[in-house]
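The complex appears here without one of its protein chains, the remainder shown in place.
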Amino acid sequence: MRTTVAEDKDYRGKVHQLSRDIMTDWMTELKDATKSPTPSAYMMISGNCVEILRCFDILPVFPEVNALQLAIRKQSLPYIIKSEEIGYASDNCAYVKADVGYTMCGGVGENGNIPVPDFIVCNFVGCNVYIKWFEHCASMFDVPMIMLDIPFVREDGPSTDDVKYVMTQLKELIAHCEKLTGKKFDIDRLREVLGYSARAERGWSRCKELCKRKPTPFDAYFDSINMMGPINALRGSKVAADFFDQVVEQYEGMVSDGMGVLEDERFRIVFEGPPPYPYYRNFRNLFEAWGAVAVQSTYSTVGGTWEFGFTHDPERPLESIAEQMIIHNLCNRSMIERYAQIQSYVDEYDADALVIHSIKSCRLFSAGQGDMREYFTKDRGVPTLMVESDLEDPRYYAEAQMKNRIDAFFEALTYKRIRGKATA
Amino acid sequence: MPYIAGIDLGAGATKTVVIDGDHRVLGHGFCRTQADFDKVAQTSLDAACKEAGLERNQVDYIASTGLGRYSLTERDIQITDLTCGARGAHKLFPDAGFVLDMGAQSTRAISLRDGGKVKTFRTNEKCAAGSGGFLERISRYLEISVDQIGSLSLEATDPQPISSVCAVLAESEIINHVSEGKSVADILCGAHQSLAERALSQLRMAGLAGPVVFIGGVALQEGMVKACRDRFGFEVLVPKHPSHVVAYGAAILGLQRYHKREASTAIA
Amino acid sequence: MKYAAGIDVGSTQSKAVLIDLARAVVARTLIDTGANVKRAGQRALDNLLKESGIPREQVGFVIGTGYGRYKIEAGDDQVTEISCHARGAQMLFPATRTVIDMGGQDTKAIKVGPDGDVVDFSMNDKCAAGTGRFLAGAADVLGLTLDEIGEISLTGTKPIRLTSVCTVFVESDILSHLAQKQKVEDILAGVHQAIASRTISLVRRVGREEEVTFTGGVARNIGMVRALEEKLDVSVNVSPDSQFTGAIGAALYAMDRVLAGDAEAAAVSDEDTVWVDE
Partner (left out) sequence: MSTEAILERCRALLEMMPGEALTEARKTHPDIGGLAVFPLYAPFEVIHAAGLMPVGMFGAGEQVEISHADSRFQSFICSIAKSTLELFLRGDMKSFEGAVFSSICDVARNLSSLVKRNTPDLYIEYLHLPQNMDSAGSLGYTRAEFARFRDNLSARVGRPITDEAIAESTKIYNRVRSLMRDLYDHRMRHSGAIAASDVCTVIRAGTRMMPEDFIPLLEALLDQVKSTPSHPRDGVPVVIEGSFCEQPPLALIDVIEAAGCLIKDDDMVIGWRLFRQDIPSNGPAMDPLGALAEAYLKHSVYTSVRYDRAKPRTEGLMDRMKDSGADAVVFAPAKFCEPALLDYVLFRKKLDEKGVPHLKIEFEEKMWTFEASRTELETFAESMLFD
């Protein structure tokens, strides 16, 4: 059962190019801001409230995006080692280490690519490491850190007190922004921004919807990255909203022409966990080789689970922001809810299997994925493969091991099909 | 004239140095460490005495160090190998402020204070292929003897780096390099370079800012020394008997304690 | 086209097996892999043909397996050793439903279907702790050979505790035990039990079903066999051919292709394509 890939396949399509363009513009803005007095603030991706920064024209900076880019360009290791030299352990999140190392090496500030933020908005949504990460940034830059403590959503949903608590903190954030920028908070401006957010969110969930088609027009794991930048970092801008209009057009076109991202779609899989950015294409090839394509992924919902219907509501500005942060993103959900989310993907997107990519860096994702494997193989009868590496640290990717496990998994699935045919 | 022995019971080998009251080295002892630490220590001590032309009972004071320092029943005092290595290295190179000790089991980076006292130190992380034992294992796999490693590595033309931090996975990388038909020299050189990289970051954690004394068995491998010299950006000093420096330091500290003891007994 | 061959190229040894249309093993060979994996595959096949006296053109299909499988030029196709061990073990012991394969860097637990197909499998995670390599490390530091330690471990009465099954630290761990005058047999008993319980948790992941078959190089280690049996509380199949299990499985997959050469084969193979490293 020889595994195959199209030689040097170019995965980039129109959407990749569009995404690249608008993300590059944003990066340019960041670089310019290092030399201009433009106010900027750090914020994390998951369940963020970038809309509030936008309505004060504060430039949002996402350290995760920085770490991600270092990894995918295979530049992360020296920075990781740099921060290990000041005391970070080999077991710490490599996203933090790469970002801190990059900062220490002058990547942030005057001669770097990222401005020193005027303040830090610690949107603590699920990931406890966020708090430490941003504390370290705050101490490196000696700038104020605003804590947005988002109560973890339990199976029985958030209480009214949870929502009240978040609303109060959002108002305190707004007050801080007013003080910093000298601008008065303009609720109508926020409504406008949220309008753009909602438009982008509808586009994004429409795209996800299209992955139910066979063949799927794009890979909901590997290609989703092109849309995650715009939906999470640029959300609330007209640019992002327009981008999604074009993306929807593109993919609907493919669907109506019966075109899929793979010439030969043999296995539809649901992906759990972040990808190994330092070996992004190498890893994708291992699946492509078997005609395996992701029809859904949990990672693409770290910023928001919009495909389940929620969008920001200009009529309920702060309320909907609070709900987005507490309820409608993957990071603030329990493992039990994540299991349910994955199961609904398997059912609604007619997936053949679940693939768990377990990464050492992010325990929010990985801690307990063995139980997830147990649940889906034993309780749900969903063929499940679990492989391990890291999303940022290239030292944890062993290709021979990885390939061996993936090949064996799809050999087994292939064999099942053949027998299915034989007995049919 | 007092005679002092420093015995370093390491994971790989047991080293002994016998000095006299003027810190003159009279004899060395060396033998592979085996299950019975006490016996190994005796053998190594006897060898050193023989070289020194001394009878065992002429040795006035014994300082033990290394992993097995507590197992030596005959010791007068035990001191850790970090303290001893620092002191020994300082005695040999008084101007160097940093010590890199690479042994079979562990790699230590030490920064020194005046008088060769330990200021800070970093030992190698768990699950890291960062010690001499790793080199021994791959040399065994490559079917060459340990003492060939150093010189062979110098002949490399296209070094093959090792990325994995786990010794076992690093070995599979080596196996992979071999199957790719890479030359033994290139593989060894790559291993040396990777080890040097790790040692460098350990030294940086200890605040590297000047010349480094490179001690321990691995310092005997020219290829390793070269890899360090290429990377550290500071002078790398290698003593004549790198694997005996810890035992030497033990002997020096032992002499200090000996004098203290004599003084106190004299009063009494 | 009366025969099919399977070649298992491991990091230290390479094995090849020839089977006939009745799926009976007609020849087997074992050589050291040596430095050149590419050649190892070819050498194994040549040996096999020489010993069996069967001309190459009589061999309809050759499948390679093992870590070196992509470097075998002699092979027509490759299959992972996971699939091959399952298939091979099921031929050696038809009632097998669980296969434990312990190799140098991987330990695998495989759930096997009635006709030797992989239903589910589980391998040691990224950390290579608790694999066969760990035993080698233990043997090294005790100055014993791999063949000796198994027997000795059986005579242990008070198995020692190990901090971890991390191969990097087995030496210092064992040395400290020796320093505390622990008996060698008790240390080895502890070592075998530690790896056994680690292995059992892999078996648990796929769900244990009888019969259990133990394959791979370590299967020759009686100490490990007993340790597994004790923890599984059932007797474990070990074939004298256990080191050929992978090659046998590969040969069986090859024979499928010889016999079928039809839609089935088409469904599995893409002859026109090749694996490309990035």
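Chains: A, B and C, in written order; residue numbering restarts at 1 for each.
To be clear about the criterion, a residue touches a chain if its C-beta (ideal position, glycine included) is under 8 Å from a C-beta of that chain, and two chains touch if they have at least 3 such contacts.
Computed from a prediction, not measured in an experiment: that's the story for all the values here.
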- Which of the displayed chains are touched by the chain that has been omitted? A, B, C
- Message: Tell me which of A:199, A:360 or A:405 is the one touching the absent chain.
- Response: A:360
- From A:17, A:128 or A:246, residue that would touch the chain that is not displayed: A:128
- Note on the structure: Out of B:7, B:82, B:149 or B:195, only one touches the absent chain, namely B:82
- Task: Just name the one of A:64, A:99 or A:162 that touches the chain not displayed here.
- Result: A:162
- Task: From the listed residues A:87, A:182 or A:309, report the one that touches the chain absent from this view.
- Result: A:87
- Message: What does the interface between chain B and the hidden chain look like in terms of residue numbers?
- Response: 67, 79-83, 106, 113, 117-119, 121, 123, 126
- Listed in rising order, the chain C residues that touch the chain left out are 122, 125-127, 129, 161-164, 172-173, 176-177, 197-198, 200-202, 204-205
- Hidden partner chain, residues of chain A it touches: 86-89, 91-93, 96, 124, 126-129, 131-133, 135-136, 139, 145, 147-149, 151-152, 154, 159, 161-162, 164-165, 167-169, 172, 334-336, 339, 358, 360, 362-364, 366-371, 374-375, 388
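The definition used in the following text is that only the chains that are shown with their structure count from here on.
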- Item | Chain contact topology (line, ring, star, complete or other) | complete
- Task: Quick one: which residues in chain C touch 2 or more of the other chains?
- Result: 67, 105
- Task: Can you tell me which residues of chain A touch two or more of the remaining chains?
- Result: 396, 398, 400-401
- Query: Contact residues on chain A for chain B in the complex?
  - Reply: 81, 84-87, 89-90, 394-396, 398, 400-401
- Task: State the interface residues of chain A toward chain C in the complex, per the touch definition above.
- Result: 1-5, 7-8, 279, 281-282, 285, 289, 358, 360, 370, 373-374, 377-378, 383, 388-389, 396, 398, 400-401, 404-405, 407-409, 411-412, 414-419, 421-422
- Could you please specify the touching residues of chain B with respect to chain C in the complex? 11, 33-35, 37, 67-68, 70-71, 104-105, 126-129, 133, 166-169, 171-172, 175, 178-179, 181
